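Note that one protein chain is taken out, while the other chains of the complex remain in position.
Coming up: chain A.
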Amino acid sequence: MEGEEQKKKHRMRHAGPKAEKKKAKNKHQQELTDRQRNPKAFSIQHVNKTTKIIQRSQDLKAKKHHIPIVDRTPLEPPPVVVAIVGPPKVGKSTLFQCIVKNFTRQKLTNIQGPVTVVSGKHRRLTIIECNNDINAMIDVAKVADLALLLVDASFGFEMETFEFLNICQVHGFPRIMGVLTHLDTFRDNKRIRKTKKRLKHRFWTEVYQGSKLFYLSGMVNGEYQKTEVHNLCRFISVMKFRPLQWRITHPYIVVDRMEDITDPEQIRRSKKCDRNVSLYGYYLPDPCPSPDMEKKRSLNQKERMIYAPMSGVGGIVYDKDAESKPANEFVTSLMSVNNPLDQKMTSSKMTLFSDTAPTSNEKQISFDDDDDDDDDDDDSDEDSDDNNDISDENDNEINLYSKKADNKRKSNIMPKTSNTQDKSKTKEKVTKNKGLDQSKNKDSSDSDSENDSESESDSDSHSDERFLKWKSNLAESAKEFFYKRQAERKNYRKLIYGQDANEEKNEDNQDADDELGGLFKVLKHKKDSASTNRYLVNKTDCSKFVVDNIRDWQLEEVQELIKDCFVTGQWDKSEDAAARLQQDDELYGDFEDLETGEVHTGDNEDGSGSDDNDDEDIDDKTTSGDDGERKKTKAEMTATERRNEKKRKMKEMFDSEYDMKGDTEFYDAWKLEAEQQAKLNRAEFENLDDDVRVQYEGFRPGMYVRVEINNMPCEFVNYFDASYPLILGGLLNVENNIGYVQTRLKKHRWYKKILKTKNPLIVSLGWRRFQTIPLYCIQDHNMRNRLLKYTPEHLHCHASFWGPITPQGTGLLAVEKVAGSSPGFRIAATGVVLELDKSLQIVKKLKLTGHPFKIYRKTAFIQVKKAVRTPEGAFRATFEDKILLSVEVPQFYVPVTSLLLPPEEKQKWTGMRTVGQLRYEKKISVPQKTDSLYKPVERKVAKLMNMLKTLHDHKRKTERSAMRSRAAEHEKKMSKINAMKEKKNKETKKEIYRVLGQIEKRKNKYNKD
């Protein structure tokens, strides 16, 4: 057997092709990763270095994040405002013309004011040229989305450029693109290259590294080279813009058309009467639509539109007398589609010009509205006088428009009743509304046919009877009432906001029902219902929803009404109880098994009815028993499995909470939220009509609106200069008020002077430019604000002034004067708003001097003045004048009204001047007290003193020498005495020793004996 077993053993090939083949087949592979094989190489060698590296990479990552902002730009965005800025003679107008030509293929020679052109399928540009006035620069910086900063390369940067950059920085940085011109003045290329490089780097330090600087190399026939301009325009039309905080929260209009719509008769009577002005801005598709098409890549000639009414293109011819006449079809079409201005705009004050009582359009709109109704039933009754007056006025106001347009506008406008600004007008309105009310009663059929069709319930012609019936019904049966209420679909919009007159009816009749009271109580002077109104107006102010007839909730059919409001009721199919429990099951595992059965059966019962109650009981018992068993067996069977399952779930939960979450989880969630909100914002009112939509969400950016402002000073019209940008800025509610504004401020390092407390300063804050008197202070460590007389050189300080309330975090810019062009840097200080209040605490430092009378190691009692007993620790101090608890900030606020000045004086606005300035201008010397004057000094005393001093010195000298000799003599005497003393001493000593010796001898003798 063994012999059989022994066979030749297989010997593997170690060489040759076969061996190689085999080797190649199962090549040894390293199963460990590099990291595992050599962990040391991957370990952290330098802890600090690694920390830094990681820190840095995280920082870079975090830097890329911006706080997610809800994107509120509408589908059709407003035109991009491009400003062309630069010092004079740098080529602004030429560039303007070239750009316009590039976009529209037509040459515009005399450009005034903003020009709107179509630059792409979805983009329009409003181009503004900014002159050298600092007022204009400030205004432009506030609205520009892109600033083209023109620089004369042959000269280099000028002050204006830097000033504009600083202004931009304060008011939210728009995109900035530098454009170098006058490059053809250089002789050699090397100089050009060097200059370009130098200017580029200087520009970069000012804006940001790598910002775009464009070069316009030379002129051809008085224009820049076509390709270069084309490239520039391409850049502009693809540029992306970041939303700026102030602008996304505050609506504004760049006005591109102005009309004087005052009654000419009134102007004839007095030339300086207040004018009514209508201003146009922004764009609805009409004047300059953005061509919205899908497939084409470029625009064809027809779509290259331009709209520049102030320059006389695409709109109206604008001439000095501010009379406007429609020039083409554009305008007429515009007029008929007139949209009233932004709700928000109306409500907020237009504080463009200080002196005008800030007017909002609302009043006028509501008058228009009323007026129309009046026209309908002019013959009706009583208050005709008032009405006629007003209707006249209104007719004048709207004389430009066709009746059709008027009607349309009326339907657009929601009736406003608030914001009436002066007494008399309110009164007029009241009476008129009253009239309107009655007239509506009489002949409502024609005017309100529309309403009727909309909803039967709200037609007011039958409202009285209807409500009465309703009331009786109410008394009869509660149920019917409720069914009825449910049946009639109320038009809530009308119920809440609806026509004034309708509203009145509703309220009157619901009196009994309950307190639908309140709104237009002013109108309720009707004799018949006077008492009830009075009652309503002064009713108890209570928020409770009083239910008159409580249903009997013990009745089954009543209970049925709300049975699905409870979790025990029927659910939607999507979230049926079963489905949800399934979900629960998945989530919580086997534990819920027990309940599933139970609830399922319970649910079924609910649906089917109550007849199988018995079954339920049995079912319950059995299922519960079953479940118990099943659970137990399950537990026995799959103990480890269950544990594993549990572990897996725990791990999943942990992962989802910690591991799988990226670093950006929080940020992503935030971003998503903002996106969803944006989507909702867009979708919510999408399907509504434009006029209804405007009522709900206000005017969307990008709409073309016309704003009428009443009672503007006549200078506005007379001295209108299109080269100055005109901006209507909207404010939020509280920002109409004025209060103390506390800001953090720093004097600009390039500004030559330091600023003094209580010197007037011109501040640009929010939309406004105004002059005010700031008080500078600094916060001490004890949180007190201590007054500073001057701004510190290189430090921030607080500045408090009386000014418009503006949201915290808004930037502000201060200049000492806007008049003239002084050679230096004009921006005095920049800052940011910190806090707003109606009172302020700024204190002055008080120095007290006293004497220490008891000193310990580090403390001492110091007597400043004689202490009083009560209050403890206090003492009575005396001052030259009555002191104040806090320094008072002067309540001085004057808006800069440079736009109202005649053209030649536009740059010469001076507000309040300092006393020093006034004296200098009027050449008045500073009054001096005679006491404080210096007189020539007579030095009699000094001479005497000198003499005395020499005498004294001499005396001291002689005394000293005498003292010396005296001392020497004394010494001699003393030495003699000493010698004598010594001799005597010696003798006495000798004697003593002798005696001592004798005694010794005697003692010895005695001892021997």
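One rule holds for everything that comes next: a contact is a pair of C-beta atoms (placed from the backbone, for glycine too) under 8 Å apart; a residue touches a chain by one contact, two chains touch by 3 or more; residues count from 1.
Everything below uses one rule, namely that contacts and distances are computed from a predicted model.
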Missing chain's UniProt protein name, "DNA replication complex GINS protein SLD5", "Serine/threonine-protein phosphatase", "RNA 3'-terminal phosphate cyclase-like protein" or "AP complex subunit sigma"? "RNA 3'-terminal phosphate cyclase-like protein"
Sole contact to the chain not displayed, among A:255, A:777 or A:805: A:805
Determine which one of A:42, A:241 or A:497 touches the chain that has been left out. A:497
Of the residues A:309, A:698 or A:729, which one touches the chain left out of the display? A:698
Who touches the missing chain here, A:19, A:53, A:238 or A:680? A:680
Would you write out the residues of chain A that touch the absent chain, in ascending order? 70, 72, 248-249, 343-344, 346-347, 349, 357-358, 360, 414, 416-422, 426, 482, 485-486, 489-490, 492-493, 495-497, 510, 514-519, 521-522, 534, 536-545, 547, 550-554, 559-574, 677, 680-681, 684-685, 695-698, 732-739, 744, 805, 807-809, 832, 834-839
